[in-house]
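Here's a structure for you.
A single protein chain has been omitted from the complex, and every remaining protein chain is retained in its original position.
When the chains are written out, they are named A and B in that same order, and each has its own residue count from 1.
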Amino acid sequence: MSAVEPSARRVKRLLGQSAWTAGAWLAGLMFFFPVLWMALTAFKQESDAYTTTPHLVFSPTLDQFRAVFSSGIGPYLANSALATALSTLLVLAIGVPAAYALSIRSVRRWRDALFFFISTKMLPVVAAIVPIYLAVRDIGALDDIGTLIVLYTAMNLPIAVWMLRSFFLEVPGEVLEAARVDGATQRQEITQVLLPMVAPGIAATALICVIFSWNEFFLALNLTSVRAATMPVFLIGFMTSEGLYWARLAAAASLACLPVLLAGWIAQKQLVRGLSMGAVK
Amino acid sequence: MATLAPSSPVPLTPGRPSSRLSAGEAWRRRLPLSPALLLMIIVTQIPFVFTVLFSFQSWNLVRPHSRHWVGLSNYSDVFTDSAFRDALFTEIEMTLLAVAVSMALGVGLAVLLDREFPGRAMVRTLLIAPFLIMPTVAGLLWRTTMLDPVYGIVNFLLRLAGIAPVDFVSRFPMASIVTVLVWQWTPFMALIVLAGLQSQSGDVLEAAQIDGAGPWTTFRAITVPHLRPYIELGVLLGAIYLINTFDVIFMMTQGGPGTATTNLPYYLYQRAFLGFDVGQASALGVVTVAGTVVVASIALRMLFTVFGTTEGRA
Partner (left out) sequence: MRFPRTRRLRKSRRLPENRRRRAAAALAAVLAGLSPAAGCAGAGAIGGGSGAGTTITVAIVANPQMQDVQKLTPYFEHRHPGVHVRYVTLPENVARQKITESVATGGKEFDVVMISNYETPMWARNGWLVDLQPYADRTPGYDPGDFIRPIRQSLSYRGELYSVPFYGESSYLMYRKDLLAARHLTMPAAPTWEQVAALARKLNDPAHRVAGICLRGVPGWGENLAPLDTVINTFGGRWYDLGWNARLTSPEVTKAVGFYTGLLRTAGEPGAATAGYTECGTDMAQGNAALWYDATVAAGSLEDPGSSKVVGRIGYASAPVERTASSGWLYSWSLAIPGTSRHRDAAWQFMAWATSKQYIRFVGGRLGWSHVPPGSRVSTYRIPQYARAAAFAEPTLRAIGAADPEHPTVEPVPYTGVQFLDIPEFQDLGTRVSQQITAVIAGRKSVRAALAQSQQYAQTVGRTYRHR
């Protein structure tokens, strides 16, 4: 390699670099466009939203959000928030000890336990929905947010255990060893050494759980109807509106997506790891 | 949501004290694990036992006193049902198409993102968005603002190009659904492949360059073999999630027109919650699980071997 590139080669390289940049941006924007379009449409009047030639210039309005809120989106949002928050807390409360028992001080047959957790994730929930539905009905817990909280906890637990475990395993053994040598009790070892070190991992796990519970539809559709219905269920009401309420639909959809978009963007570094259950770091 | 058949006896069963650990210590270690195991068993294993039981009954939920044992007749109904076969083929077609296309696009995007360029972090951020969109919203959004025959953006672009508008969702329901699935899953595939690309050791690539290998040769000879496990993992994880596709179908086509986009989960949903037929739905569930076991056990082996689950510490 010469220190000074011949100018022709440099031009070529620069051209290549700009083409690359343009290509990557174009690809990114193409994938992002439907989301952007939804967000834009949410700030339109229906007359601007429902046009054969898309209106790019319009005077933004909050009318659609107002309309969505007055049409009673509130309880649905509240239910979603509740189901998501509580199930995520439960997942952490149950999952962190389990991951600990599968990594730091592992039980004898940790491999089988791990295998069991992940296998529950691989088989379709539809196969168990009938008995779940009947059991929930028989204890009078249909249309009850508590039902969703419990089921979402179970839905996310395997992923969380795998993911948390991979974070626990990253903690250098020497650190824990040192703590033990210093005479730390097991409790101190966990609360003062281990948990602070894996805190970012726990946060990432929580965000993944938030994404999945917030977006969940199948269980919410079949186990709730009025009182415990969540955001995805609220959106069913827009299926019949035959395009007449696109702006309002977009406003409701934007509200439905916003929390998870934010959570996902914050957690993007850990997203792959979570989704691959800790396999890809 | 049921366990796989092969070799998964749960360690919770009281066993002999381990040779290395005292009985007390073994129990102390199991304690933190037990709530998680218990919850998973109650929510996923016990219902499946009931699914199996119900599959031998004739029971219509909206018909009081209709419950009775019928032996295997639900299974014979499932296997002689042409609609079930259609749903199975739809399932396979939809999953394969969505996984293959999103992986192909994902590899392309990952390669684009692997190089430094201005705004790379931003592009990456934009790219993840489709994956984070609520699937119900994705279905609604594409059916209306994107693919609507009159007011959709895609048809607007077609008109610009002088092509007559198309009612995509009715004319090409499968392609429409797959498009949405691909839109949602390509970012996921891209991220996994990108992680693979970035885990390549720079030394090896440099060495190849010094040995006079061109970029294409390097890519083919070094990068592709290195990426293989990542691609396999992406395909398997994508398949696991995509096999359960329901939300997008519900919002976009309701399994139609006709049964054109009725996959197995949707078909089972119809049997259970439109037909209220507990027996048939359960038999269908058992059959579906049996089928999924094959795919899932391969997936599990991958998870354990390809990436090597690090040994637990004592």
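Rule of thumb we're sticking to: a contact is a pair of C-beta atoms (placed from the backbone, for glycine too) under 8 Å apart; a residue touches a chain by one contact, two chains touch by 3 or more.
It should be emphasised that the depicted structure is a prediction, and the values quoted were computed from it without experimental measurement.
Taking the complete complex into account, A:Asn79 is the one of A:Thr41, A:Gln64 or A:Asn79 that touches the chain left out.
The residue from A:Thr147, A:Asn215 or A:Gln268 that touches the chain not shown here is A:Thr147. For chain B, the residues touching the absent chain in the complete assembly are 58, 60-64, 66, 73, 77, 80-83, 170, 254, 256-259, 270-271, 273-277. Touching residues on chain A toward the chain that is not drawn are 72, 74-75, 78-79, 82, 86, 137, 139-147, 149, 225-228, 236-237, 239-240.
Assume only the chains that are shown with their structure count from here on.
The mean-CA centres of chain A and chain B are about 15 angstrom from one another, to the nearest whole unit.
For chain A in complex with chain B, the touching residues are 17, 20-21, 23-25, 27-29, 31-32, 34-35, 37-38, 41, 50-54, 94-95, 97-98, 100-135, 150-151, 153-155, 157-158, 161, 166, 169, 173, 211, 214-215, 217-218, 221-222, 231-232, 235-236, 238-239, 243, 246, 249-250, 253, 256-257, 260-261, 263-265, 268, 271-272, 275-277, 279-281.
Within the complex formed with chain A, the residues of chain B that make contact are 1-4, 7-12, 15, 18, 21, 26, 29-33, 35-37, 39-40, 43-48, 50-51, 54, 108-109, 112-113, 115, 117-120, 122-138, 140-142, 144-146, 148, 150-151, 153, 156, 159, 183, 186-188, 191-192, 194-196, 230, 233, 237, 240, 243-244, 246-247, 250-251, 264-265, 268-269, 272-273, 278, 281-282, 285-286, 288-289, 292-293, 295-296, 299-300, 303-304, 306-307, 309-310, 312-314.
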